[in-house]
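Removed from the display is one protein chain of the complex; every other protein chain stays in position.
And now, subunit A:
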Amino acid sequence: MTDLFSKFDPLIEQRRALLAGGVEDPFNLVMERVISPTVAVCNGRETILLGTYNYMGMTFDPDVIASGKQALDDYGSGTTGSRVLNGTYAGHKLCEEALKEFYGMDHAMVFSTGYQANLGIISTIAGKGDYIILDIDSHASIWDGCKMGDAEVVPFKHNDIEAMEKRLKRVPEGAGKLVVLEGVYSMLGDIAPLKEMIRIAKEHGAMVLVDEAHSMGFIGPNGRGVAEDQGCLADVDFVIGTFSKSVGTVGGFCVSNHPKFEIMRLVCRPYVFTASLPPSVVHTAATSIRKLMHAGNKRAHLWENSKTLHKGLRDKGFQLGTSEPQSAIIAVIMPDLKRGAAMWEALLHEGLYVNLARPPATPAGMTLLRCSLCAEHSADQVETIIGMFERAGKAVGII
């Protein structure tokens, strides 16, 4: 018998070797108690959270929590059904109304996760004979959406406008074209030159989908994302987003002005063949989205945090993913996985949680310590974080 698991042997061995060094397992952390959006007790220690994507700190917002509790009382713990059968409750419609208002768009469709939103929309709209032109550093959910559909998939070098244009030019005459971009790329925290890319995509007759998962709530005057910030949101055909970052719960969505968009509810399999989000989740999401419309002060404070941390770490001698802070993600580049894991553990012992990211999730085989800031981090916490990085970096020999 061939053991179907033998294909995982290299990864099993890599993990074994890493943990044999005595390092705490970076992929088995337990949050035992969560005190606030920025502090939790994990693995027995009180820890500052700097790797949660909880950009706007909505997880403990009193209005958000109250709406969730009320929904549990009013609608029960779950819908036990698909959106197209018994799974559409008042809360799902509230959520979609809030999204339409948030983005100023005609249609909104809520999925059970952000992953499913990309999976469903991409695999459904790009069919056999169509072409998907996408950035090579796209999120796994975008790649999986491509793999699930029947379109021809053509990647181009990360954020390379010319490489994108060359590929658009070579698509056979008459074929449907979908360009897939992200506002913020989550590994390095860099943003895309959306304005120029979307202009070129439109010139070549392509429809454009932009994943704004890491920018919603924070980037742009109204927190609509990088496309809003660059003044090109009106040219985006489909915006994909998530509730699991700035919104502070779980779920995904697509908003669009396409006049036929509603048909997606019948043809998009990851929407149809799964249970809808629980009532408490959609009510917390709807409340949070509405509050995010008026969160200008929090956005300003989050930018301050991002700038302070970026400058602080750079001044201490760390190598960062971007030369300037472009989002609420600051990626600290590690020399290799071994020292990256050691640094991750040293930070945890200091009382700081960040994400350890490694290949294949990262570009160019890099090991990263990815920091995501929160609007609820105080200026003092950010200074504390910089001090923790300095001590851990010196202990591990990275700076």
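Criterion: contacts are C-beta pairs under 8 Å (C-beta built on N, C-alpha and C of every residue); 3 or more make two chains touch, one makes a residue touch a chain; residues count from 1.
Operating definition for what follows: contacts and distances are computed from a predicted model.
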Worksheet, complete the sentence: Out of "Biotin carboxyl carrier protein of acetyl-CoA carboxylase", "Transglutaminase-like putative cysteine protease", "Cation acetate symporter" or "Phosphopantetheine-binding protein", the chain not pictured bears the UniProt name "Phosphopantetheine-binding protein"
Worksheet, complete the sentence: Contact with the hidden chain, among A:83, A:167 or A:358, goes to A:167
Worksheet item: Which of these, A:12, A:66, A:136 or A:263, touches the one chain of the complex that we don't see?
Response: A:136
Practice prompt. Out of A:64, A:146 or A:368, point to the residue that touches the absent chain in the complete complex.
Written response: A:146
Fill in: Identified contact with the non-displayed chain, of A:155, A:252, A:325 or A:340
A:155
Worksheet item: When the complex is taken as a whole, what residues of subunit A touch the one chain not shown?
Response: 131, 136, 146, 152-157, 163, 166-167, 170-171, 360, 363-365
